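Omission of a single protein chain aside, the complex is shown with its protein chains in their original locations.
A and B label the chains in the order they appear, each numbered from 1.
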Amino acid sequence: MLLTIRSLTKTFPGTKALDGVDFDLAAGEVHALLGENGAGKSTLIKCLTGAYERDEGLITLEGETISPRSTSEAQELGIGTVYQEVNLLPNLTVAQNLTFGNEPLRFGMVDRRAQLRQAEAMLEGYRLDIDVSRDLSAYSVAIRQIIAIARAVALSGKVLILDEPTASLDAREVETLFAVVRGLRDKGLGIVFVSHFLDQVFDLTDRVTVLRNGQKVITERTADLDRVQLIEHMLGRALKDDVVGHAKAHQAGREWPELLKFEGFGRRGHIAPFDLSVGEGEVLGLAGLLGSGRTESAELMFGLAAAHSGAARDAKGTLDLSSPRKAIAAGFGFAPEERKEDGIIADLSVRENIALAMQARRGWMRPIPRAEQQRLAEDYIEKLDIRTSGPEQPIGDLSGGNQQKVVLARWLAMNPRFLILDEPTRGIDVGAHAEILRLIRQVTAEGMSILVISSELDELIAVADRVIVVRDRRHVAELTGSEITTDTIVHAIAAPDRDTTEVLA
Amino acid sequence: MNPRLYPLAATIAIFLLAWVICVMQFPYMLSTRVVGNLLTDNAYLGIVAVGMTVVILSGGIDLSVGSVIAFSGVFIAVMLRDTGLHPILVFALLLVIATGFGAAMGWLIHALAMPPFIVTLAGMFLARGAAYMLTIDSVPIDHAFYDLLDDAYYLMPGKGRLTLIGLVMLLTVSVGMIVAHRTRFGASVFALGGGEATARLMGVKVGRTTVMIYAFSGLMAGLSGIVFSVYTSSGYPLATVGTELTAIAAVVIGGTLLTGGAGFVFGTLIGVLTMGLIQTYIVFDGSLSSWWTKIIIGLLLLAFILLQKGLLRVTMARVGA
Partner (left out) sequence: MTALRRVTPQLLTLAALVALVTLFFPDFLRIEVVNGRFVGTIMDILKRGAPIGLLAVGMTLVIATRGIDLSVGTTMAITGAVAAWSITQGYGLGGALVLALLAGVAAGLWNGMLVAIFGIQPIVATLILMTSGRGIAQLVTEGRILTFSHEGMAFFGSGDLLGIPSPALLWLLTAAGVALLMRRSALGMLIEAVGVNRAASALAGVNATVLLIAVYVASGLCAALAGIVATADIRGADANNSGLWLELDAILAVVIGGNSLMGGRFSIAASLLGALIIQTIDTGILLAGFPSEYNLVIKAGLVLVILVLQSPNLSHHWYALRRAARTRRETAMDRAKETGR
């Protein structure tokens, strides 16, 4: 084995990001590392590349124990990484990027000609026909990725980690990139390939390791797995029965009066036009793998990105959803996936975070009286069991689950008719998890409609009255009532997608 | 043409256009005398703008340079008045102080993780205050060596004078071009301006580079102070108030991105000369008031910032597609 990892453990305050994970990488293999967000992929990679220090466990490279403490140390040891985006500097030329830190010097000055020659030599064998004296920004993301790979290989040369390298590439570019990766594999490099595109995993990799909730689920030869098995391993049955049990209320055959209707709603490059009707008091689930277009659908509905086609209607007529403010005015709410970046206002108190949306709707001239804010906050702290020292505690000090509850409280206080929850239970402990599911049931019983986006199938099965399956940026299936089972969802997600990719491109 | 060159091309085009307009109205402005004066009058600004270019390329800003120039002038004048040291020794001493001062600011910026703007603001107060503490009056410099420096010039064809300080400025620009565009340090500067996180990933030693960047700017400000003291033959603590802003404007008009990561030291020279040209034109015209200089420079500044913003959007759109 080129690289072995034994019982790697890494804990962050509140969560165990990696819990005794084993991983092997042979020379001359492409090894896929799979898992949903929060499964521990990036933590594993960061421990490997020296961005994090591991708590426990052993990493050996060619038989020697290593503990890199920085990216450059990992590079010198032979572990190079190519990320989705931040690898190189677009404001420098290709040659400068390739030779950065090792520029050929003459009389203490950079020898430009030698630099160009060196860069061209580094790109040899990558089948790129580009002018290395141009700015990197002149080239497409695919070419930049290959340049980044060339740099990483030249600097490190043993292990190459590719972290979602294809996320923004089209099909032909992916092929070019894969040809490069196969070439490197045949030269004897060990390659770790992180991606959420299953087709690519089957296309490229020799073995697969699946992580879920910080633990290793399986390591298997790719050829011995099929899509359905792989997806089951990834989405799994992570929830305990007691979490799910109470939430599920049997509602088979029930009809919901139509509240909203999206017709031909879509945006090029984000999500293909879709039709969706939302019932009053209905819980809709949006299932799909990461990057399938789940979040894009939500962003379109909430006016974060403008729709290129279609319209949304309610009983009274067409709705203007051109901005979040308009969407809120139309009675929408949206609790985003990236809680820290898009959800909480870290320095403000729990009270202010709860009152914010309501205040924004009332306008600055009609402040919510302090006493009412206080009551609102205390109300929701009690109702949602938010663990905080009080309404005045800054929300940034709360745990992830409690922050999520505050964001939920912000929207519940608005009493929207349609609330979109993007991964509402991500990074939340089991107790809070169950409470949030119970809450969803409770508010829909009072007439609110909710759209839940989730990568946890059991969660969708537990709360959703109807599940829309998204694949390759299209809404591809709609399941209702007893059709909603792990099997049906997994099969809908897994259906081969060759036929649909063309339509989008 | 490489899109990276557009701002530089725009700068040069604007400069040439401005000159053509000037010459059409006042043919005399084509003479080497005017050229010589342009170089001499703007020598101190050109030198300090070279340092500012490097700082801005790295994504930072240095508000202290105007005060450092004033301090330098005062320091030299007072040392020459009160001690028997030779000017060259005083110059060396001053350059060490100015460089150390810049390095200290760079270290603070890195160590405290504070915005350069506020750290160098403190530096601005400190240097100006130090100048005041040396003297509050204008101190004339009366030294044989200074007369020598003052009279040193090369007579160009057409009776224009390429003075020593004008030459020093041109040399400094050349050195700045090499430092910024042809050394590993320069590559690190551009890398920092392109994004600190990525730069770190690529192996830039961020702390060391930051200290060196501000040390370089300090050195340039010190050198500019020497040149300014030769130009005015005196040291005055209230001199060159606001020069940091003029230098920043020259850098931006020279086609350097104010957010860092892209630009040219040579462009800065053109930016300085463009500003000098506007002033010269107004002097020649006689009827126009000097405040037009400020307004035109402001408009140029706006035009370049919007041009950069537009270019950025164009490249972003292309990458996104």
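Basically, a residue touches a chain if its C-beta (ideal position, glycine included) is under 8 Å from a C-beta of that chain, and two chains touch if they have at least 3 such contacts.
The model shown is predicted, which means the values in this text are computed figures rather than measured ones.
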Next on the checklist: Among A:Asp131, A:Asp203, A:Asp320 or A:Asp342, which one touches the chain that has been omitted from the display?
Outcome noted: A:Asp342
Checklist outcome for this item: Of A:Ile328, A:Val350, A:Leu398 or A:Leu419, the residue touching the omitted chain is A:Ile328
Checklist entry - In the full complex, which of B:Met79, B:Ala98 or B:Leu126 touches the chain missing from this view? => result B:Leu126
Checklist entry - If the hidden chain were put back, which of A:His233, A:Arg267, A:Arg294 or A:Arg410 would touch it? => result A:Arg410
Next on the checklist: List every residue of subunit A that touches the chain not included in the displayed model.
Outcome noted: 302, 304, 324-325, 328, 334, 336, 341-348, 352, 355-357, 359-368, 410
Checklist entry - What is the set of subunit B residues that contact the non-displayed chain in the whole complex? => result 61, 108, 111-115, 117-119, 121-126, 128-130, 132-133, 136, 237, 241, 245-246, 248-249, 258-259, 289-299, 301-302, 305-306, 309
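Here is the rule we go by: only the chains that are shown with their structure count from here on.
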Item to check | Separation of mean Cα positions, subunit B and subunit A [Å, integer] | outcome: 46
Next on the checklist: Under the stated contact criterion, what part of subunit B meets subunit A in this complex?
Outcome noted: 2-4, 178, 182-184, 186-187, 190-191, 193-195, 197-204, 261-262, 315, 319
Checklist outcome for this item: Residue set of subunit A touching subunit B in the complex reads 71-72, 75, 86-92, 96-97, 100-101, 103, 105, 108-110, 112, 134-135, 137-138, 140-141
